[in-house]
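Structure first, then comments.
Just one protein chain is left out here, and the rest sit where they should.
Letters A, B and C mark the chains as written, and numbering starts fresh at 1 in each.
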Amino acid sequence: MKVAVITFPGSNCDQDVKLAISKSINAKVNMIWHTDSTLDKYDLVVLPGGFSYGDYLRPGAMSARSPVMRAVREHAHRGCLVLGICNGFQILTEAGLLKGTLLTNRSQRFICSPCWLKVETNQTPFTCLFNPAEPVQFPIAHGDGMFYLPKEELDDLESSGRVVFRYVPPPGVEPEGWENPNGSLNNIAGIINEKGNVLGMMPHPERATLKRLGDTYGTMLWRSIEHWLRGGI
Amino acid sequence: MTPEEAGLDTKEWEELKSALKREPNDLELRMVGVMWSEHCSYKSTRSLLASLPKDGPYVIAGEGENAGVVRLNHKLGLAFKVESHNHPSAISPYEGAATGVGGIIRDILAMGARPVASMDGLFFGSSDNSRNRRISSGVVRGIGGYGNAVGVPTVGGLTIYDQCYDENPLVNAFCAGILELDKACSSKTAKPGMQVLILGARTGRDGIAGAAFASTGLSGDDGANKPQIQIGDPFYEKLLIEACIELLKEGKIQAMQDMGAAGILSSTSEVAHKSGNGIDIHCEKIPLRETMEPWEIFLSESQERMLLVCLPEDIPYVEAVAKKWNLECALVGEMTDTGFYRVFNRGELLAELPVGILGGDSPVKNWPSSPPKRSASIKTSRSLNAEDVVTELLRVMQHPSMGDHSWIYKQYDSMVQLRTLLGPGNPVAALWIEGAGTVVFSMEANPWICAQDPFNGTALVTALSIRHLSVAGADPMGITNCLNFPSPEIPEQYWELEESVKGLATAARELKCPVVSGNVSLYNESPTSRIMPSPLIVSAGFIPEGINPLPPKPSSNDEGLEVFLV
Amino acid sequence: MLYTLSVLVRPKDGVLDTQGRAVMSTLREMGNHSVVDVSVGKFIRLTLESKDEESAVEAAKAMCRDLLCNEMIETFTIKVGDVSK
Partner (left out) sequence: MLYTLSVLVRPKDGVLDTQGRAVMSTLREMGNHSVVDVSVGKFIRLTLESKDEESAVEAAKAMCRDLLCNEMIETFTIKVGDVSK
C-alpha cells in the first residue's frame, strides 16, 4: 500500500501521520510537497493537521488553492482515498471536496484534549473495522473546529449517512447538559463525501496510535483502510 | 546622541574612549550602548554567575552558547534553555508572550537542534481587575497561538499568582530540542572567509532597542514604550525551522545564531567574538521592509530571522533551500581575520569597533550589597496546634496558585510531534526520544520562600525540581534557570540576587546537577511595586531506553496500598 | 494605474458570527450596555495595477470569489479607495 502525506507550508502533523501509519500497517509513506502537481499511484492521500499558511484569512483557505490540490481533486475524482485530519479537513472543505466549513470554536479558544467519539457507520473504507457500538477516543487540538452547514444541506448530509464521527460524552457522563467541545452542529466531528472516498475529521487518529502515548483506537482507522484496499469491507 | 542617551554612565563612557583611543561616532555609540545594556551584557550578574557549577557527566556545551546541551547517548543530545520575556509581555501580552516563545525556539534551533517541547512559567498579579485578566488571557493566548502553530508542544509549566506581579507580570519561556551530536552547531566554529547570511524575514522597524528597554524598570506609562513591541509570525518561524534543519542535515551551516535582543548587531558580534574573528557587514544588502537608518537596521528586533555562516561554495544550495521554503535569504557580509566589527554602506565604512568591545568585554557593574533589616513581624518559627494546621493548610490550598490551571494548558497543543508521555497536569513533563529513551523536565519556582530567605529558598526550589526527576526515575542531567529580580541598584535587592545565585550554586553542586544555561531578568519593578525574588528552575533528567520509566499514575486500584513518607 | 480597493467581508447572518457575539458580550461586561449588536468581519485593502477602475473592481471581485471570501458563510462588498481614510 502506498500513502502520500502532503506537506503544506505550516503543516505540523505531517511527520506524525507518517510515523503513525508506518507503525500500524504495512505501507510505504511518501511526503509530498504542496507545489507538486502529480499524485499517481497512491492508494491513500492524507492532508495532515497543522496551521498551513498560519491559518491566515481562514483556516485552510490558502492551502486549498495550492498546486497540489488539483492533483488531490483528480485523485478523489478517480475514486481513490483522501483523508483530511484537522487542518486537512479544513482544507478539504475550503477546496469544495467536502461540504460545510469549520468555524472558530464556540469558546473562541484553542482546545487540546482527549475526546470521545461515536463511529456512526462502518460502511466506509476508513471505518470498516470499527464497531459502531463502542465509542473511541481520539484527541482533538484545534481553534476552528465548529462544523457548520446550512440547514437543508445538513439534513441531506445526515439522511444520506455521511456523518462518520460524532462527539459523544466521555463514558460515565450523562448526555444531559453535556456540550461538545467546539459547538459543532449535530456534534459532528467527521464527515465523508457522497462517493464515500473522501473523509474529513477534526480529531487526530495519529495521536491515538502509539501504545506508549496511551490509547490506540487510531490504529483501527489505518487498519480499516488497509483492509478495505485489500478488498474487504 | 549623548553617551547618557545611549545608556552609558560616565565610567563606561571613559572606558569606551580609552579602549577605542578615540570618541566613537554616533552609530558606534548606539551599538555599544545596546551591547553594554544589562540585557545583552549581564554586567550586573556576570561575576555572580561565574560561581555556578557548569560541568557534569552529561554536559557537552553550556557557557556562552545559545542554550545548554547535554548528551543522551553517543548520537543524540538535548539542548535546552529558559528565557524571560517579561517586559514585552507586560506591555503587549499577546505579542510579548508569543515572541518569547518564538525567541527561545530559535535559541534551541541555533544549537542545531529540532525544537521538541516548550514549557511556560507564568507569574500573574492576583488582584481581580480587568488589567490582570487582560494580561493573563493575552499571555496564554499568545503562548498557545505561537506554540500551537509552530508545531512545538507545550508540555508543562507553572502558574503563580501574587499581588507583586500586578504591575510586573513575568513570562518565562522554556524550550528543548534534540540534536545529532555530529551536526551540532555553535557560533564558535565560524572562520575567516566564511559568508554571513540572514535567513528568514525582512528587517523592519519593530522592537528597536528592545534590549535596552528590557534593562530598565517599567515607566508606568505604557504609551511611551509602544513602538518597541515586536510581532511574531509562527507560520514564518515554522518555515524557518524546517529550512534550517534541512540545511543542517546536509552540513551546509558552519555556524548559526538566532537574532534575539539587539537583532543583527548582537548576533553578528557574538559570532565574531566567540569564534575569535572579525566580521564585515554590508548594510545595503540587508533586506528591509521599509527605509531605515543604519542604527535602526542593526538594532531592529524583527522576528523570525536567523544568522547563518556558510562556506562560499554552499551559498547556491542555501539559496535554493530558502527559495523552497519561501524565505528571504541575503548574503550580508563575511567573516574576517581583522578582529574588528565593521559596518559598510555601499563601500563606505560607517563603524569600526574591536569585536571584543561589542561581544563580551563590557565593563562589569558591582552594585553595593547589604542584607535587608528583617522586620520583626516575620517569625521564623511558630507553634501550631492541629486546628491551626488545618486552617493554614486550607488557606494555602485555596491560593489561586494552587488552583486548577487546566484553563491555561487546555489551550496549548501538548501532543504534537508524538513524543509526549506526560504532558501538563502531571508533576513532571516526560518525552519519548526515539533512539535514546525518556527525557523528563521539572519546572519550579517559589517566590514566597525566596523572599523570606533567598539563599535557602532558591536552594530549596532547585532541590525540589531535581527531586521531581528522581521520583520519576530520571537521572538529573542539568539545570536551566531564569533569575527574575527587581533592580540590582538597591543594595538590599542586590543582596537578594547574590544570595539566590549562591543558593542555586550550592544546591546544584551538592546535587550534582550542573547549570547549563539560563537567563537573568532584572528591573522587574514599577514606580509603585517590585517583584519578590523569583528565580525559576527547570531541571532535565534522563531515563535510558530499556529502563522502565516513570512510576504508574495513582489509580483507584491502588486502594489499600501503603503510603511511606521518606 | 494603481488602484486601492477596500474589500469588506462580513459574516452572513448573526447566527454564525460567534466572534461578534463574544465581542459583544465582552463589551457589555466591560460596561458598554448601550451596545445592541456587533458583527466582526474583515477589512482587506488591495492595491493593484489596472487599466481602469472598472477592471480593477472586476479583478477584486474575482479574487473575493476565488479566495478572499467564503460565500457559504460570508458576504463581501468592494469599495473603490480606502474606506478607512
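As a working rule, a residue touches a chain if its C-beta (ideal position, glycine included) is under 8 Å from a C-beta of that chain, and two chains touch if they have at least 3 such contacts.
Because the structure is predicted, anything quoted here is derived from the model rather than measured.
Asks: Would you mind listing the shown chains in contact with the chain that isn't displayed?
Replies: Hidden chain, whole complex, touched shown chains: A, B, C.
Asks: Which listed residue, B:6, B:104, B:179 or B:201, touches the chain dropped from view?
Replies: B:201
Asks: Of the residues listed, B:17, B:289 or B:323, which one is in contact with the missing chain?
Replies: Considering the complete complex, B:289 is the one touching the chain left out.
Asks: Residue by residue, what part of chain A touches the chain that was omitted?
Replies: 53-54, 56-57, 62, 65-66
Asks: If the missing chain were put back, which residues of chain C would it touch?
Replies: Counting over the whole complex, chain C touches the hidden chain at residues 2, 6, 8-10, 23, 26-27, 30, 32, 34-50, 59, 62-63, 66-68, 77, 79, 83-85.
Asks: What chain B residues would touch the chain not displayed?
Replies: Residues in contact with the chain left out: 91-92, 94-95, 201, 204-206, 226, 229, 231, 233, 235-236, 289-290, 302-303, 326.
Convention: only the chains that are shown with their structure count from here on.
Asks: Mind checking the centre-to-centre distance between chain A and chain C? Centres are C-alpha means, answer in whole Å.
Replies: Averaging C-alpha atoms per chain gives centres 30 Å apart.
Asks: Report the inter-chain centroid distance for chain B and chain C in whole angstrom, where each centroid is the mean of the CA atoms.
Replies: Here the centre of chain C sits 40 Å away from the centre of chain B.
Asks: Of all the residues in chain B, which ones touch at least 2 other chains?
Replies: If we look for residues of chain B contacting two or more partner chains, we find none.
Asks: Two or more other chains touching the same residue: where does that happen in chain A?
Replies: Not one residue of chain A touches more than one other chain, so the list is empty.
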